[in-house]
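Submitted below is the structure of interest, expressed as structure tokens.
Apart from one protein chain that is not included, each protein chain of the complex appears where it belongs.
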């Protein structure tokens, strides 16, 4: 099962189980979404529960806030990360504040599904990875699966959560990874990182599509005799400090690999956590591999921007040799 | 002259000097802005050049993009930091991309003035400090003055720049600091930090209203025999790495003081720079004083959130004693 | 009503004139006398409270406050028709409706004194907190409307916005979504002639705000918002239409903000004495009072005798709010998530450690 199927499966399970779950967004109904993630769901659950909205992102998230306070569980899709910005105000001013504003009286259990990331030869605005700005919004949870199995379990957990959750989907690996995915319902707790590989020389933190790139770099690292501990962060906010702390105390070195722009990106925050938790263990400066501080280039220039296995290995080597 | 007067003066000078400068936004015309920053300018320059727009932030920034590509220099006001979000898409998708998108053919010299920050006993959404999310937007410059003198020189520089600039105004000190401000035109280059006080034990980086709080903390530090080097960052993006690097190499310790939420805030980025530039000089973990990861509380709870001199001194002491 | 006062024909729906005289009996709603007096008293209470808050503010006992002065008929008419189970989605100038819904004055005071607790309405069911980001709340109204329709409930949503708010993209998206979904939402635009200092004619070149209904294929009507009976009738029919599945409805209520935008605002900067006087003649309370007095349902004497009671009650609730007590530090963390993430727990501890330390420093 690939990630598209896994997400579809998660939606299917929750739609079947819970009448308050409502799925909508641009083209998610009849067409099943531009990535076919919601394919078949409208047929199965009807156009009241799975439907196409008008083309307006603020409208989608803003109405989801209303539905949620009235007891529904909207799961909405933003077509691409580059098109979530019109909804920014509704996310930062309402979805993430209703509970605090009303001292717990009102809740906004909303899942915003957001295909993100580059490497798919797309037009402008179709390759962005702006999780850091969302991670900075108090009241929001931002999670990113890296495998079909995680996608299913995390999405079910997200739909069952009472918080507003930005569920970022690494569209570059939507169909690239196939894996056995357990039937039926299971959840993966949000906010917990996953140590994918134990290692001793350096900790590498990644999430989403970058996990696979790190794994490729680890082949090179192994050849070079470097033992890498790979952490799939899974949750951009809240960050699992404990897992990071434990790992970096062991390895003394840490690198964060992300797709988005560098400055004020996820990398520096992970470094800061390493500083706060393990300063005296550090044998090299916590480092980051990231996009540059530029607009994601159109396809012909994208290779200059994307993090590949070489770039990751390059940084691993530098850090270990520091 | 206070900061409100200084900004008004800068606008006045540029309006007088350059017919392409246009000032607009909500209530900036007849009323002179809710903070009276544009007072008197409509009378002086007419309602074609200084005027009230309809109440729509995306509309304001989006039309500014159009004006700018057509050769004008719009200086627009967002009434409060909490109300800039409807304009987010126009900022991140257009204002900051037109040049890159057109390979330099089109330019968007826009100044977005943005009163920000807490401590003024305001309603919800009126006390925010979200510079970090703007610093993460490639193509944007984000600057913050901390004195009337800087405000004037930096705003003139911003209006003369060909880039899109978010000019954040620490409204808490709009009228709190009075200072001699030179007559006539002068500019302060954007992107350069300002070392306000030389010191040797610890570097403290701050900007906007926090500079004054740090200065208060420095009185306590001095009493405790701690010598603080104070850097007014002035520019949240681009960051003046050089000044930070030089300072932290000297002091071996660095603390960043900001108002906004902590995670993915400005502090961790400054720490990362310290790591990258001066790892072997560090004698304590680069630290940060910041808001917590919560919504800025309403006035009665705001003191729990705001960084005061004590909190800053607390962190200085911890870092120096590390 | 919606046909006769189609916004394309540029007629404003009115029932009484400035002196409280009925213009056309046909539109006069049937309200029994006792109820009408109660309504008037509620309006008077709201106005008294409103004026009193402004004076508390002058005394420095409350922070910024947006007065309702002059707009009471709109909020009152909505307040009469809104049921416990209906939803109220306010902007920030609808005190009368909030009180009718069961929000207490004390809660409102707490909010404007700077406590979030003031938005944790103890008795007002299905009432959203005040929404500050202009027009954004209308999308919540549309979404709630969807939930009502989806659950086949017999409820209506009242969504408020100002004239300035109609310029925001969210206004457009909200009425448009509601129109496509055909949901039971009454959008009420309080056209009080200004958005802070900006007059309505600078917000839009359209002939009226009601006419914007056409752009969304929904029913719309322009109503004299200072005419209680007109507002009563318009909302009554709107509620009926919504309950029959004929919503949404867009009402432009034409009124005037007699006070300042907020207590930090100075209207003399942007409007004239003449204009203010012109509108004084249309004051909604005076018009309703004239009607009541002409029907012998009310008298100046009664008013004089009730006002001190109102003032006392308002003061009582205000003082209760003033004595509300401390704002615990953990309250700024507690409601961020359904379960507190470890990070926030750490931040609470950090804050406590700091306070501990600070207590040793500050004498």
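Note that the chains take the letters A, B and C in the order they are written out, and that residue 1 is the start of every chain.
Note that in this section contacts are C-beta pairs under 8 Å (C-beta built on N, C-alpha and C of every residue); 3 or more make two chains touch, one makes a residue touch a chain.
These figures come from a predicted structure and were not determined experimentally.
*Asks:* From the touch rule at the top of the page, work out which displayed chains the omitted chain touches.
*Replies:* A, B, C
*Asks:* Would you mind spotting which of B:38, B:63, B:129 or B:263 touches the chain that isn't drawn?
*Replies:* Candidates B:38, B:63, B:129 or B:263; residue touching the omitted chain: B:63.
*Asks:* Of B:38, B:53 or B:290, which sits in contact with the chain we cannot see?
*Replies:* With B:38, B:53 or B:290 as choices, the missing chain is touched by B:53.
*Asks:* If the missing chain were put back, which residues of subunit A would it touch?
*Replies:* Touch with the absent chain occurs at residues 26-27, 30-32, 34, 52, 54-59, 82-83, 85-86, 121-126, 262-263, 292-295, 297-302, 304-305, 310-311, 314.
*Asks:* Need a quick check: the contact residues on subunit B for the chain that isn't drawn.
*Replies:* Looking at subunit B, the ones touching the missing chain are residues 22, 48, 53-54, 56, 58-59, 61-72, 74, 86, 89-90, 93-94, 98-107, 138-139, 141, 161-163, 191, 238-239, 241-242.
*Asks:* For subunit C, which residues reach the chain that was dropped from this view?
*Replies:* Residue positions of subunit C that touch the missing chain: 8, 167-173, 176, 179-180, 182, 202-207, 211-212, 214-218.
Please note the rule applied: only the chains that are shown with their structure count from here on.
*Asks:* With chain centres set to the mean of the C-alpha atoms, which chain is at the far end from subunit A?
*Replies:* It is C.
*Asks:* From the mean C-alpha coordinate of subunit A to that of subunit C, what's the distance rounded to whole Å?
*Replies:* 40
*Asks:* If you average the CA atoms of subunit B and of subunit C, how many Å lie between those two points?
*Replies:* 35
*Asks:* Report the inter-chain centroid distance for subunit A and subunit B in whole angstrom, where each centroid is the mean of the CA atoms.
*Replies:* Chain centres of subunit A and subunit B, defined by C-alpha means, are spaced 30 Å apart.
*Asks:* Which subunit B residues touch at least two other chains?
*Replies:* Residues 58, 82, 85-86, 124-125, 263, 293-295 of subunit B touch two or more partner chains.
*Asks:* Of all residues in subunit C, which are in touch with two or more distinct other chains?
*Replies:* In subunit C, residues 116, 133, 169-170, 331, 336, 343-344 touch at least two other chains, as defined above.
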